[in-house]
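Note that one protein chain is taken out, while the other chains of the complex remain in position.
Letters are used for the chains, namely A and B, taken in the order the chains are written, and counting of residues starts over at 1 for each.
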Amino acid sequence: MAILYDQRPFKTRVADVLANDFKVKAIQKAQDVFYAKRKALVDQVPEWEEFRDEAAELRDHVLSNLDYYLNQFAENATKAGAKVHFARDAKEANDYVLQVVREKNAKMVVKGKTMVSEEISLNEALMNAGVEVNETDLAEFILQTADWNPPSHIVVPALHFARERIRETFHDKLGYEGTEDPEEMTRFVRKRIRDRFLKADIGFTGCNFAVAETGTITIVSNEGNGRMSSSMPKTMICLMGMERIVPDFAGLDVMMELLIRSSVGAKISNYFSMITGPAKAGEADGPEELHIVIIDNGRSNILGGEFNSMLRCIRCGACMNICPVYRHITGHAYGSIYPGPMGAVLTPLLVGYEKAGDLPYASTLCGECWEHCPVKIPLHELLLKHRVNIADKAHLRPAAEEAIFKTVATVFSNSFLFDYGTKLGAIGMKLMSKNGQMADWTKLLPVVGGWVKAKDMNTLKLKKFRDVYAEYEASKKRK
Amino acid sequence: MDDVNRKTFLSRVSHALGRKEIPTFVAPYPYEKGPQETMYSDLSHEQVVDMFKAECEKVGTKYVTTDEAHVVETILKEIEERGGGKVIYPSCEESKHYQLEEAFAKVDSSKATFFEWDGAKGRQANIDEAKVAEIGITFPILGIAETATVIQPSDQTSGRSVGLLPLCHIAVIHTNTIVPRMTQSMAALKKVYQDNPEGFPSNVVHISGPSNTADIELVRVVGVHGPINVTFILVD
Partner (left out) sequence: MKIHLFSQCLIDMFYPHVGMAGVQVLERLGCDLTVPKKQVCCGQMFVNSGYNDAAKGAIKNTIEVFEDAEYIVSMSGSCAFAIRDEYRHILADEPEWLARAAKVSERIYEFTEFIVNVLGVTDVGATFNDKVTYHKSCHVTRLMGIKEPPMKLLENIKGLEYLPMNRAEGCCGFGGTFTVKQPEISAVMTREKAMNIYNSGANVVAGSDQACLMNIEGMLDRLYKDGEIDRRIKVMHIAELLNSR
């Protein structure tokens, strides 16, 4: 899947989601569950804010020395026996992967959950090369089975599938004959994928954190897909975004304190693997060959610039677990594999404003994402920076909008124009009103129409506060 | 590693950071500023072990306690409670120390059969046994109390598969290796690395209970790709 999987207009995508009650309710339930679980855990850690400060600082420390740490990581991973390859973009990454595929004459591969592989459209590249791809994270498996249905969340991407729909999909595509019981379906998948794990030529994983000092890559998972993909196949390919570095093991401690609590409201994931080089001589399992592909894909354009703090992101999903906008439009309205507040910031950086310029406006700038972000990315401020770039610098907003804003801005910067302008406005609104509120037909008007469709709107007062106060002041003086 | 490939890539990173070359030295990040090193520092070891147990209870991970003299007995009892079947166990020092081979030889083969993981037997032979095993036994090197986690390295004597492929994982851990937080376990691993970087295990996995998922309607299902049951045997 590419970064953008749905390029219809934002409003169309929103309308689609709003019409899908199950999908919206599923996301709301997930938010409520994660919110309660996270809150209960965070309340038990009085040092939580100190950890956030430390994690943000640690991430910034790494980012401002990223060349040093990447170099150190590459050297130490190589020393440990891994083959490290640097890829500037999706093409370079996929070319390298396909080269390994050819060398190994690989026909079938398994994949643990990795977002960066989605970013570079790895599955498409593999399938075009005739390789059988098996997503092994349960949710990703469901989406793959449903003809690569797009994800609605980065951590739990198949929430928009009701169990009945999953059963039906499994039945139609895989001949599943069981019930829609989640446990029964999970067992079915376990059995089916187990065999793939054991026979796969290559196992793909992502990388949560890469440790510079030791050349270690780490994988977090609950289901064990990352553990299986990195243990069973003879060749392992780890894909990592170049910003995923921590200096040393102590850095893992800080990040792990925050990652899982922020992500799903648990203290720890069931599995956390630290992989340092391929299996050693004499080991009877594990990868005989370990490839680590370090991917830039636009990140060096972000590094050191006004959006630098976005590279702190550890893909925990906390921002979408709290965002009141995401809550109602789900991941699908973003049309990007990176949804929610982090996606609304990151996606335009990766694909440009022409394609994703609507996303920074999918926010009320309420700041809850920032408050929940374990690495304190000021997402609301970054969204605003995008808006300035889009509206003020690139002039990519509709011309009419810009004209309206400029006109209103002129009126609102001069008390004389404001006073008379709003008096005229008040008269105008009075003509369009009924019982002091805008009449029903005004929902057809531009600008106010959207409001009036859903909410009542009071009319402007002919006698404003300034007028009332002037009278009050005069009467006080008379006394 | 292709040097040109690395240099081209990293020069772009350096450039973004406003410099021409990779710095030769970076002052280490000052972790001592953070709260992690002092957390739980007032707890006695006993309290730390209690925290481990309490956390097991909270998250529903089964644990049983025993002492050094009764380790084998406890393992056998747990195998029985988990229904027996094919059991895979490592050929590590602890197995030898507890004379597991001898003890297992006495078990009625209709109740349980045993296979010792040993790199010398080759990849296929080991994995073929592990994949059909009901129970896998491992000896983790460290435990973390805060999260009820055990830390399991793999090597020639104890492969990744042992605690991964069977339906049930029995981990035998000495309570004196349980530390309060990942802060201490990471420091311990760092020491292992520094003492002998080449000898650092290729795979170290933190295990905090049976594999699970909530991917279908957020319903928790235990046992996806990894074990469905886990027992921690805590040895005092």
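FYI, a contact is a pair of C-beta atoms (placed from the backbone, for glycine too) under 8 Å apart; a residue touches a chain by one contact, two chains touch by 3 or more.
All figures in this text were calculated on a predicted structure; none of them were measured in a lab.
Student: Considering the entire complex, write down the shown chains that touch the omitted one.
Tutor: A
Student: Which is it among A:5, A:148 or A:418 that touches the chain not included here?
Tutor: Answering carefully, the residue with contact to the hidden chain is A:418.
Student: Just to verify: which one of A:40, A:129, A:388 or A:424 makes contact with the chain not shown?
Tutor: A:388
Student: Would you write out the residues of subunit A that touch the absent chain, in ascending order?
Tutor: Touching the chain left out of view, subunit A contributes residues 11, 14-15, 18, 324-325, 327-329, 361-368, 370-371, 380, 384, 386-392, 397, 402, 405-406, 408-410, 412-415, 418, 422, 425-426, 437, 447-451, 453-458, 460-461, 463-470, 472-473.
The rule we apply is simple: only the chains that are shown with their structure count from here on.
Student: Per the centroid of Cα atoms for each chain, what is the distance between subunit A and subunit B, given in Å?
Tutor: 31
Student: Can you tell me which positions in subunit A touch subunit B when the two form their complex?
Tutor: Its residues touching subunit B are 26, 29-30, 33, 47, 50-51, 54, 57-58, 61, 64-71, 74, 78-80, 83-88, 136-139, 142, 156, 158-159, 161-163, 166, 182-183, 185-187, 189-190, 193-194, 197-198, 213-214, 222-225, 227-228, 230-232, 242, 247-254, 256-257, 264, 267-280, 282-286, 294, 296, 300-301, 303-305.
Student: Which positions of subunit B touch subunit A when the two form their complex?
Tutor: Residues in contact with subunit A: 1-2, 5-6, 8-10, 12-19, 22-23, 26, 28-29, 31, 33-36, 39, 55, 117-123, 125-127, 130-131, 146-147, 149, 154-156, 159-161, 164, 181-183, 186-187, 189-190, 193, 197, 200-219, 221, 223-226.
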